[in-house]
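Shown below is the structure under consideration.
Up next is chain A:
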Amino acid sequence: MNTVDIAILVAKTLLFYLIVLHVVPIMVWVERRGAALIQDRPGPNRVGPFGLLQPVADFVKFIFKEDPIPTGANRGLFLVAPALILIPASLTLAVLPFGDKVKLFGREILLQVADLDIAILYVLAIGSLGIYGILFGGWASGNKFSLMGALRASSQVISYEIPLGLAAVGAVAVYGTFSLREIALAQDGLWFGWLPRWGIFLQPVGFWLFFIASFAETNRLPFDLPETEAELVAGYHTEYGSMKFGMFMMAEYMNLTTISGVMVTLFFGGWHLPFVADAMLLKWIGSQNLLGLVQVVIFLTKVAIFLCVFVWVRWTVPRFRFDQLMRITWGRLIPLGIVNLLVTAGVMLWLGGWK
Partner candidate 1 sequence: MSDIAAGLFGVLTLGCSLGVVFSRNVIMSAFYLILSFFGLAALYVLIQAPFLAVIQVLIYTGAIVVLFVFVVMLIDQDKLLEVVTGKTLVLTAGVLAWSLGLILLRALNHSPMAVPVSGQLPTLRTISLSLFTEYLWPFEVLSVFMLVIIVGVFVLARDKVNA
Partner candidate 2 sequence: MTVSFLTNWVHYLVAALFSVGLLGFLIRKNALVILMSIELMLNAVNLYVAKVSLALHSGAGLVLVVFAITVAAAEVAVGLAIILNLYRAKRSVDVDMFTGLKG
């Protein structure tokens, strides 16, 4: 490895990190305008055209606010907790395949931060670290409602990790690899000339499981028990103010982006256009590098669609009760995931391999 390689690596990592970081302000705007749209009111429309600069105003306001540390708090953990939730949220995006590859400076550059051969496991493993931010944040606040919210939130997050993993196992069994890049590559083209080779057609139940579990993993409605305002003040981040609260919000949106990206890669063909094979697209566009750019745009568009679905669901569905929530995962989703796995294995055995 020489300096150019390292420079490319640093630039690439920074670029993709910044892309995902910039999803946060966009999502803040989408969420607020989307809520307004669904509730039939205008929403933020004063700062900039269509209120587009509202997130900037929010950020400036956040950062100039006082951030008090409560007297009962454990100072060290109280300060570390938001970082503990933000860092895993940033780390998981490393394996998202934004596109195939481009040729620059005489090198082939993958449009992915790191092509790990254990990508799916990596996402699940690093994602499971996020709950420490919740647990320590709630505990260190020195507020019993925060602690209660933290315990609830983490019970929920850990319970839904299992169906999430089981859904991913189904996809892994079908494609025979952990690498998200290889899974995305396998979804190029069409079956029978009319059906896109997407994972959702191989694993419909797996997708459904993953979709439901991802709501719970990211603490979104209808699974936002940790933040039930009526019962728990505001959940585990009650005592957080200023940008420290903003960090919890940033982490939530980054997690949403990552999980949407994983969902798109596993079940919706990653960077591939439906009905158009990559080779055909390359013939139309003519340049590998331009194709790479187009692929990134396609991937981000699919992610954006999922993000909009998350917003849409948040403002239309009421929340579950805690016991209902636990019963859904332990009594329904986990058994369903196991049955899905068994059926997948049986069908693959019956067909004698998947070709």
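Here is how the candidates were picked: all candidates are chains of the complex that A comes from, given by their letters.
Quick notes
Convention: a contact is a pair of C-beta atoms (placed from the backbone, for glycine too) under 8 Å apart; a residue touches a chain by one contact, two chains touch by 3 or more; residues count from 1.
Keep in mind that what you see is a predicted model, and the values were worked out from it rather than measured.
Evaluated over the candidates 1 or 2, chain A touches in this complex the candidate numbered 1.
Residue ranges on chain A touching candidate 1, taken from their complex, read 74, 76-77, 80, 116-118, 121-122, 124-126, 128-129, 131-132, 135-136, 139, 147, 150-151, 154, 158, 161, 178.
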